[in-house]
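One protein chain omitted, others in place.
Per-chain residue numbering starts at 1, and chain names A, B and C are given in the order in which the chains are listed.
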Amino acid sequence: MTDPETILIEVLRWHPDTPEAPWWQSYEVPYRADATLLEALQTIKDDLDGTLTFRWSCRMAICGSCGCMVNGRPELSCHLLLRDLAPGPVRLEPLAHFPVIRDLVIDQQDFLDKLPAVGAYLVPAEETEAAAAAPAAPSRQTPAQMADYYQYAQCINCLLCYSACPQYGLKPDFLGPAALALMARHDADSRDHGQAGRRAARDADTGVWDCTLVGHCTEVCPQGVDPARAINRNKTASARDYVFDLLLPGRRR
Amino acid sequence: MTPLPTWQRGMRGWWRRDPAFRRYLLREATSVAIGAYALMLLAGLGCLVAGPAAWQRWEGLILSPVGLLLQAVVFAAAVIHAVSWFRLMPLTIPPLGRPGRRLADGAIHAGAWAASALCSLGLLGWLVYGA
Amino acid sequence: MDCDLVIVGGGGAGLRAALAATLADPGLDIVLVSKVVPMRSHTVAAEGGAAAVLRDDDSFAQHFDDTVSGGEWLCDQRAVEAFVAACPQELIQLERWGCPWSRQDDGRVQTRFFGGMRVQRTWFAADRTGFHMLHTLFQTSLRHPSIRRHDEFFCTDLLVDEHGLAGVLGVDIARGTPVLYRARAAVLATGGAGRVYAHNTNAGIVTGEGMALAAVHGVALRDLEFVQWHPTALPGSGILITEGCRGEGGLLLNAEGRRYLQDYDLGPPDPWPRPRAMELGPRDRLSQAFWHEDRARRTVTTPQGSAVLLDLRHLGAERLAERLPMISEVARRFLGIDPVTTPIPVRPAVHYTMGGVATGLDGATALPGLFAAGECASTGIHGANRLGSNSLAELLVFGRAAGEAAAAWSRNAPSAAGGSLLREAQARAGQAYALLAEGHQAGRPRVAELRTAMHAAMEDGVGIFRDAEGMQRACQALAELRARYRAGVALDDRSRSFNTEWLAAIELGHALQVAETIAHAALARRESRGAHRRRDAWSARDDANFLVHSLAYCDPQAAPRIEHVPVTLTRSAPGERSYGGAGARVALD
Partner (left out) sequence: MNARFRRSHEPLFWLLFGAGGLLAALVLPALVLFTGVIVPVARGPGGEGLLDYTRVLGLLAWPGARVALAGSIALLAWHAAHRILHLCHDLGVHAGRGLKWSCYGSAALVSLLACGLVILLPSP
């Protein structure tokens, strides 16, 4: 098969100045087998249509900026090669389930607000100011202990998993795969002392319980984070606590 | 600050987007067949209490073409259910074993299927040769 | 909007500064403004690691010596002393905040070799060190509600009155509306300027605004002529293949399969490892060696340009998976090759700007109330060539220092200015909006057109090797480009909402300023040192005349004015900068 000269890229566009009328626009872009989809978008922006709007930054699949729906599946545009999309056409839409700000740019505020809500940070042991200000030596953590959370710590917050999760689409309050994976990441860190503070978010309807184990989050994750596992293991833990609290009143709360 | 004007797309027909979603719905739908089977068993239990005549009517019903067709559907659903249940099992149970030597997913799968085979054989043995 | 302290930039330096400021003074109202959500900042892409003395066979003196000789004695030695002493503390702090540093079997932090470092001094988190550091800092910042984040707000200008800094002007990107932050203290942490070159390892946002923002208000830019080429980037895209590869034992081969670095005073070619030798030499030397190999046609040809080969095969699949997983994935995905079985083609690409906004040890600039930290700043620790892994450590050390100093400053500063400031703000914001309003006029160049021309001028005149003629050509071309830019650029997009074409045009204005400054500072340095290599009459180092920092003062309408000031020396007199055979062999553990 000889390489095509060009490839057709169709983009679902929307602009707040004409809110009633999203439209599909097609661009014919020069084809190079080893160009990424992001590079194709940049070519459009630079040479064909400066109004096409999308986010990008690192162009190496680590900053999490460039997610969009590619032929119906959430992907990082910098991580897809045209050779894998040929002969086209390629249909691009903004990440599903998020409000659209413009073209391929979605509003990620909801996710950013959920990060503090799940306690997505490590709570170190000593909280006295002097000790926190001048720790003397790194604490120890064996590679085996690291293995228990390391996978969850690889999340680049690209939000592909949210676009893959119909439960998030149906229930926007659901804390969602990445946030809950980050909750599990910190819970499982041997250096962390913040588990108690994360319980309430975990145990709520909008916590692990809104997940019905669709599992597509894990399938689309470009970093192998496996949020489905993080959430559903925490269901077991949450249920265990529920039963204990029921049987032993006064145990908590 | 004024709220940001955005476009919110709906969820209508979301399962059309990806075959994975349809597989998911199929998995969930097995519950309908399983529920139907539970009702069938409950009815049988009721007939058993009601006496031999009622029981025979029930037996006739489940062995009728309609009854057999229903059970064929239930059987398919039960198999789909079992396969997906065991496949997802490692995601739902807390990590087993000690740090650094966690039980691999494959071991959990194997264990689950072995347990299933054992229980099934035990049950069939009892149903066929019991009493 | 009023606040006590504005931090411009949500990368490693900006987040560390914000944390330091709020820990120093929890009552402070801090706004962290960033044109991208913090975890999209360029720090996220750093791979190899961060340097700090940890091992028993290491010492501050050795870290100091490596850094100063690595920077070819252009380092400010007082700054280096303070820096090396503060590094361990900072990396330990990050560990406390949750950074998953790679570990030894017994749970202690693991370190690796890096170019130009004689000891295994580089802490790393697999090959995603910057990613883990940035996320750790970002997540820790979530614990401090006194840090108010303004994500996706773009700073366009600073406001200055007779007391010094009076505020920062920005644009709310999503809405396209102007914002004025009235504050007496600001920290610039906007990162480097690698994107003024075509072939670079940097993220798209690394366009040098912070430097230009300060320069417009008379703050000097120091040592901008020193631009680092990283020797191992992918041809074409410029995606970085970390120095950690060589730290783990990777070899560089030319088209003939020879470890060609032995031909450039970096040998002998031991099996491995000899610190500060061969593949573990400093970046300037390695990139220059490539340049010679390329001219001698001993490079391999790829569809995206010539390259040498980075051979990792002997490390084996297991070690690659453990220590260099991201690199392995990058090679597979973007090149379709498996480093376990095939060497990776690499070539130099612009990577880092050693120079930046001139600051003191506490990040203070010449403008009262304005501080700078991170890659946009020049504390003077890198000299003429930065050693790999000193930068991530620098973000923390000087990010913290700047945050604390700015917090203290804002407490004692005069209160915010009044109405005249508002008028000034409106006038300045007007400039940015004029770009938008006039963008439709015919005959103007597109942003991409000017950007491409800027790239061409820089690659042509201010490359790995330079000469007077080429640099003059670049100065000329950039002056013309700036004039064309001032006359206006064409924009397809004249709406306000999330107008990235407009923002790119603003970025381009700043980038052109920085590019022109680089070219002029380079032209003015009539010697060769570190990353600044000349092929003309000034191909040798000249300590008598050029053991000096360059200071560039920018002019919105004209070429920058370059001055030179002496370098601060404390302990180390300029000496021979030798790599290769001089370094002793060590046993790996």
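A few notes on this one:
To be clear about the criterion, contacts are C-beta pairs under 8 Å (C-beta built on N, C-alpha and C of every residue); 3 or more make two chains touch, one makes a residue touch a chain.
Here the structure is a predicted model, which means the values were calculated and not measured.
Every shown chain touched by the omitted chain in the complete complex is listed here: A, B. For the chain missing from the display, the contacting residue among B:L41, B:V66, B:L96 or B:A110 is B:L41, taking the whole complex into account.
Mapped onto chain A, the interface with the missing chain covers residues 116-117, 119, 166, 170, 197, 200-201, 203-207, 209, 212, 235, 238-239, 242-243.
In the full complex, chain B contacts the hidden chain through residues 11-12, 15, 25, 28-32, 34-35, 37-39, 41-42, 45-46, 48-49, 52, 55-56, 59, 62-63, 68, 71-72, 74-75, 78-79, 81-82, 85-86, 92, 112, 115-116, 119-121, 123-124, 126-128, 130-131.
Here is the rule we use: only the chains that are shown with their structure count from here on.
Computed from the mean C-alpha positions, the centre of chain B lies at a distance of 57 Å from the centre of chain C. Computed centre separation for the pair chain A/chain C is 28 angstrom, with centres defined by C-alpha atoms. Touching two or more other chains at once are residues 174, 497 of chain C.
Among all residues of chain A, those that touch two or more other chains are 16, 101, 107, 142-143, 145. Of all residues in chain B, only 4-9, 11, 14-15, 17-18, 20-21, 24, 28, 88, 90-95, 98-102 touch chain A in the complex they form.
Against chain B, the residues of chain A that register as touching in their complex are 14, 16, 19, 22, 72-73, 96-97, 99-101, 107, 142-145, 147-148, 164, 166, 169-170, 212-216, 219, 226, 228-229, 232-233, 235-237. Interface of chain C with chain A (complex): residues 23, 36-37, 39-42, 44-45, 89, 91-93, 95-98, 100-101, 103-109, 128, 131-132, 135-136, 139-140, 142-143, 151, 174, 203-205, 236-237, 239-240, 303-304, 326, 330, 333-336, 446-448, 491-493, 495, 497-501.
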